[in-house]
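Note that one protein chain is taken out, while the other chains of the complex remain in position.
Then we have subunit A:
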Amino acid sequence: MISLTSPVETWAHDVPAGVKLAALSAATVGLFALQNPIWLGVALVCAGAIVLSGGLRFARAAARSLRILIPFLALIAVWHGVTGQIEAGLVVALRLLTALTLANFVTMTTRLTDMVAVAAFLLSPLRRFGLSTRAFELSIALVVRFTPAIAQKGGLLAEAWRARAARRVGWQIVMPLAAIALDDADHVADALRARGGLDQTP
């Protein structure tokens, strides 16, 4: 499976994931505290500059991921255009754009393995309570492995449907798909147990 990490190497790829995530959290809290459109505009320009520092190709990919906001921005424009509260509308729009730009920047410049390492570190206090983070790491691997497998079986079910029915593929194929997921789960559980199970200490 392809992760959202950008193939274009930037300086930020070398910054530790924990630092980037902490900075992102602080920046997002700050964005929601700001109420002045001028300062939020400055924040958006800074976020834009950070993204541009990764080069033009990187920035173009980053800009594409902002498209999800278009309907919301249109809605804000209409809403605040009608009510006349232009400043309030600008605050919301600038904040959304800046927050999403920064969040995407962190995702685009952080490798999945580094993210998993940070997540495991954040979960590590659980070990004191006797909970293993191994189950979390193992289940991540399982989901990454089985998502394409289940999606492919869903595709086969859809093809089988099309071969037999004139109507479009509907929700009905989800029932056999859920049954497949349940069967796969039983096989995986057997396989895990056969390999010593979860409780083994490394």
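In the analysis below, a residue touches a chain if its C-beta (ideal position, glycine included) is under 8 Å from a C-beta of that chain, and two chains touch if they have at least 3 such contacts; residues count from 1.
As a convention for this text, contacts and distances are computed from a predicted model.
Entry comment: the absent subunit's protein name, as recorded by UniProt, is "Biotin transporter", drawn from "Lipid II isoglutaminyl synthase (glutamine-hydrolyzing) subunit MurT", "Cell shape-determining protein MreB", "Biotin transporter" or "Aminomethyltransferase".
Shown as candidates are A:V15, A:C46, A:A61 or A:L100; the residue that touches the absent chain is A:L100.
Only one of A:I68, A:I86, A:L126 or A:A160 touches the absent chain when the whole complex is considered: A:I68. The chain not displayed touches subunit A at residues 1-5, 24, 28, 65, 68-72, 75-76, 79, 88, 91-92, 96, 99-100, 102-104, 106-108, 110, 112, 115-116, 119, 135-136, 138-140, 142-144, 146-147, 149-151, 154, 158, 171, 174-175, 177-179, 181-182, 184-186, 188-189, 192-193, 197-199.
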